[in-house]
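A single protein chain has been omitted from the complex, and every remaining protein chain is retained in its original position.
Which chain is which? They are A and B, in the order written, and residues in each are numbered from 1.
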Amino acid sequence: MTVSSSTPTARPSGEYRPSKAMGSTADLLDTRVGVAKAVKFIGRKIFPEHWSFLLGEIALWSFVVLILTGIFLTMFFDPSMAHTTYPEDAMPATHQGMEMSVAYESTVLMSWEVKGGLLMRQMHHWAALLFVAAIVVHMFRIFFTGAFRKPREINWLVGFTLLILSLLAGFSGYSLPDDVLSGNGLRIADGVAKSIPIIGSYVSYGLFGGEFPGEHIIPRLFTVHILLIPAAIVALVTVHLILMVVHKHTQYPGVGRTDNNVVGYPAFPVYAAKMAGFFLIVFGFIALMGATMSINNVWNYGPYDPSPVSAGAQPDWYMLFLEGALRLMPGWEVVIAGYTLSLNILIPGVIVPGLLFTFLAVYPFLEAAATKDQREHHVLDRPRNVPVRTALGVAYLGAFGVTVLAGANDLIATHFELSINDITWFFRIAFFVLPVVLFIATKRICLGLQRRDRELALHGHETGRVVQLPDGAFMEVHKPLTDEERWLLVAHEAQRPIEVGPATDRRGVDRPGYRADRIRHRISRFFYEDRVEPVTPAELAAAAHHGHGPETDGHPEEPHEIHGGSMEVTRPEAAADEQVEQPPSGGSIATLARGEKG
Amino acid sequence: MKALAASRRSRFAPALLVLLALILTGAMYAAFAPQPAEAAAGDATEDVEAGQELFRTNCATCHGLNGEGTDVAPSLIGVGAASVDFQMATGRMPMRNNSPQAEAGPPQFDAEQISQVAAYVASLGPGPAIPSEEMVDPATGDPANGLALFRTNCAMCHNAVGAGGALSEGKHAPALWDSTPTEIYEAMLTGPQSMPVFNEANISPEGKRDVIAYLMEVREPTPGGVSLGSLGPVSEGLWVWIIGIGGLIGAAIWIGAKSS
Partner (left out) sequence: MSTEQHVAPAEAQEPELFENPGTEEHRERLGDVDPRYAKANERLIALILAVSALASIGSIVAYVALPLEDLWSVRNSTLFLGLGLGIGMLGIGVAAIHWAKTLMSNVEYVEERHPQRSDDEPRAVAADMMKHGVEDSGIGRRPLLKGAALGAVALAPLPYVVPLVANLGGDWNVGAFRHTLWGETPEEYSGRLPDGSLGRRLARDPEDTPIRATDVTNGSVFHVIPHGLNEHEHFYEEKAKAVVLMVRLDPDLLHEPEEKADWSYNGIVAYSKICTHVGCPVALYEQQTHHLLCPCHQSTFDMTDQAKVVFGPAKRPLPQLPIAVDDEGYLVARADFDEPIGPSYWERLQ
């Protein structure tokens, strides 16, 4: 049985007449709202299969769990900062008779006196950590496979916004119990707010409705956390999914998969079952985590009071990058005309994250500027085939990782018996050095993998069997690739740096747009100058001819590499490291010199 | 002869030689090393004398012949029996190696010897005494007041439930999971190394007992499952990535895999 090449719609059989209960329900709906059209659109829609397409679903289902467990919590949580005294006869013993806010008391009572309350609280918190983690993993899958390219740039921005919203949801959520740990986090937020130039003290006063801590912040965060942010997330997730359905899902390169089709399984029943199943698996997994792993035991910290603080004072993991940035920054503060500018807070808290997040948001457009390719892309990239993008992503993760680890520097110090001061200095330097190192290393690794792919495509698999030819020479037998295997190695297109038009037109008048063209040329060169192009049929035929066929090819050919904007190709006989100098910049026209030694 | 010559050139020969040398050295040390002086238990004067002997042998090099202190170690005049009991019972003293701070470990002397040294040091000058059983009994302490005192005075170094924390330059406030009530009392009272002194006017004896009651209370298992070290959000974040994301990616791989 071969793959069906037509869309699996209902078998053509004339007008559909409903007969049983389900049929009459369908008829009821269709005659009132025309559901048949919707069913036709989505019912047997094809979605491609790969495990990495499920990462966004982890986030989606975690969000559903957050809503469901959150509803439970709202039934027992009281977001009031009014003062109260903990009952003398309630658990835990360490809290009996203690002064605290109503919000904190309701949290602790919910955990100790409501059956399933602690379970729900723990599930909610684990789900929150998982939600953000899944968004990050999903986002980087999108990044490394180039799924943000046209037509999905808008969806990338929607997803980016969802990331920011998830951070805000988490921050507002874990601050609600009003305990010492999250309360100190709010104090830090207040300090950061105060550092904003000109309006800082007003932002602080406005947020807290007075001096810190005031009586308004918890109820305000409650509204943000259960109404404003979830509404925004639900709206954006809906847009996100609609766009995914309208664009159809991307697919990995493979035989039969092109930019003009999608190969996979139909929505109903396969993906309906898989999505429902994965939802239940995520739910169940979170429930098991909530049942067996303690998280956020606020009674260990006690109700918020401005005086105590615990060692190991960190926010939840997804805020650690800010925490680490604050820890790494040296104490720079300037006074301008009697006014204080706290660079030691603004740089790590506002400027650096602002730059990094902006880079992430605009990346699709940055990369699009590097190529003249305006087509839609639905086949994903293998990360090795886009070395600069992959290297940028790894470098970015390196910088992010340094700040996250820096946020945990005191735990690293105690666990590895190091000096916290040394760790801080190490990370200060690593923040700048590590991304550069990672960029260079990753790019080289990708190019190396591509060269290996070329080898494989040209010569087939090494079998390790060595045969002796009649003339006495020894050759290793290579097993030729199947069509499927070869396709995977050669399916991608070669990306070349875009050319720059002349600086002036024929009459010597400066050409408008030349400046922009030059910038685009530079960006393009940054991305595509160093590259390894995929094997072409001509090269494969030549390899077969040159080496008496792929089976008996003894010595590897020099890989065909291109360095520089002009098309100088290193020939097999040439020295391995011969490289061509880039023609002096200044708007020279780079020509494709096929068949020429440039 | 050939066999011996051959084995001399064996690649294991150097390792074997080193092993033999070590065994020989160890045996010689065991045979000839001086034993710590042992004194019979006696009355207070005898204790002080015995303690002085032990002190001269094991402590005077750093702390001075009469406990007056040297460049490398502080004076012990006035530190009291409580100080000595704490430092020696937790194995911190005699200090084992050069590290940012003296680390706890197996005690190097038995209880009798420690009380003798303590008696001697106490005789050098008045200082805090070893607390009585009643003073450190957690059953009579109030864990709620203990929480209030602990979180204001102690949690910033030792962590909210005593899981330990970092200080500057490689020092750390140790975890308190294994500390005995007496050790906790003595540490508060005497302020060992970086730890400040919490004298009886700062935290009263009842307050100290409440702190002990609190610390015993938090040793109970956490109601929500495994405690993950009680280290806070960082460890929670670590485990959500390892178990949560790791496990669910595993599930995703299973879901996406073709069935046979």
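Here is the rule we go by: contacts are C-beta pairs under 8 Å (C-beta built on N, C-alpha and C of every residue); 3 or more make two chains touch, one makes a residue touch a chain.
Since we're looking at a predicted model, the values are computed, not measured.
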item	value
Left-out chain, listing which of the shown chains it touches	A, B
Per the touch definition above, residue among A:Glu88, A:Glu113, A:Glu417 or A:Asp510 touching the missing chain	A:Glu113
Contact residue for the chain not shown (choose from B:Gln52, B:Gln87 or B:Asn153)	B:Asn153
Of A:Gly70, A:Gly146 or A:Pro308, the residue in touch with the unshown chain	A:Pro308
Interface residues of subunit B (partner: the chain not displayed)	148-149, 152-153, 156-157, 165, 167-169, 171, 191, 193-199, 201-202, 220-225, 254-255, 257-260
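Following the convention adopted for this analysis, only the chains that are shown with their structure count from here on.
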item	value
In the complex, subunit A residues that touch subunit B	49-55, 57-58, 92-98, 111-112, 118, 122, 125-126, 129-130, 133-134, 137, 180-181, 274, 277-278, 281-282, 285-286, 289-297, 300-302, 305, 307-318, 320, 407-411, 413-414, 417-422
Contact set on subunit B toward subunit A in their complex	100, 143-144, 146-148, 151-152, 155-161, 163-170, 172-173, 214, 217-218, 222-228, 230-241, 243-245, 247-249, 251-257
